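The complex is shown incomplete by one protein chain, all other protein chains being positioned as in the whole.
Right, chain A next:
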Amino acid sequence: MSLLVFVIRRLLYIVPLLVCAVTVIFFLVHAAPGDPVDYIIGEAGADSEVVARLRAEMGLDQPLLVQLWRYVLQVLSGNLGYSLVSSAPVLDLILERFPATLLLMASQYTLSAILGVLLGVLAARRPNSPVDTALTFLSLTSFSLPIFWLGQMMILAFGYHLNWFPIQGMSNLREGYTGWRYALDLAHHMVLPVATLTIFNLGLIMRLTRASMLQVVGQDYVKVAYAKGHSERTVLLRHALRNALLPVVTVVGLEIPGLIAGAVLAETVFAWPGLGRLTFDAINSRDYPLLMGMFIFISFFVIVANLLVDIIYGLLDPRIRYQ
């Protein structure tokens, strides 16, 4: 029951946290050089009367704090404003792109967590053995590679030269598949971007799991588990791993904002129609409302993700008390 109370309380925290985030984002964007009116009017210029009218329409003639107050109220009511480029509501643009990003991130996250933890356990089983050395080399390489470079190399090797996978997009638009064929086509398109992101994230999770396992394996309760007659496999996976996962979950949770940055790069390289691409395009076209909407959405996402991490942590470790 205490878990439910904890979750409800944490959900309530989202409101003040979001207000803080919106305030910071608002001032940051306002501190950036340039005036939105200039972008609307363009190079040609307009007389001062038109400029003044536009400023009044957009509320830019009001004091900054009044503007902030209005913006916060607007955001809290679920309205993130309208894109300067397409005039569509920002929230609609974001929600339209979100499933594509969620699919990509969830797939690569699940895959890199499972593979990273398994390889980490394998490396920790015999420290400094050839297997461990090879895995260490691999993990160091994998998280030292820049995503955009790795993505381009994957495209070059597996897309262009070997021609095994499509090199961009999310589906084959020309064929217009539906049903199972669509799902298969989507999976085919996902291989390269998911592989790229997985390779990048795998290394860190593997290193963390290895270090954490090595620490746990030295604990008395692991020796006790062996003394009870359990096999190495049972001891490592059932008795040691759950303890070793605690620091891994923490760090992996803290990595979530970085994940979104990674998504921007990967989505750009693979022309994946997700939030990363949307952000990248918004930056290029100076679409401030869209950009602010994106930042706020990402803040919201990070807050919710951290809540999830806290819940998982509590499920793994009974010593954590929700109060």
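To be clear about the criterion, a residue touches a chain if its C-beta (ideal position, glycine included) is under 8 Å from a C-beta of that chain, and two chains touch if they have at least 3 such contacts; residues count from 1.
Basically, contacts and distances are computed from a predicted model.
Participant: Could you check which of "Peptide ABC transporter ATP-binding protein", "Iron complex transport system permease protein", "Aldehyde oxidase" or "Peptidoglycan D,D-transpeptidase MrdA" matches the UniProt name for the chain that's left out?
Facilitator: Record says "Peptide ABC transporter ATP-binding protein".
Participant: Check each of A:P63, A:G78 or A:P318 against the chain that is not shown and name the one that touches it.
Facilitator: The missing chain is touched by A:P318.
Participant: Looking at the full complex, which residue from A:T101, A:N243, A:T279 or A:S299 touches the chain that isn't shown here?
Facilitator: Per the contact definition at the top, the residue touching the missing chain is A:N243.
Participant: Which is it among A:R10, A:H30, A:H230 or A:R286 that touches the chain not included here?
Facilitator: Among A:R10, A:H30, A:H230 or A:R286, only A:H230 touches the chain that is not shown.
Participant: For chain A, which residues lie in contact with the unshown chain of the complex?
Facilitator: Those residues of chain A that touch the unshown chain are 219-221, 223-231, 239, 242-243, 316-319.
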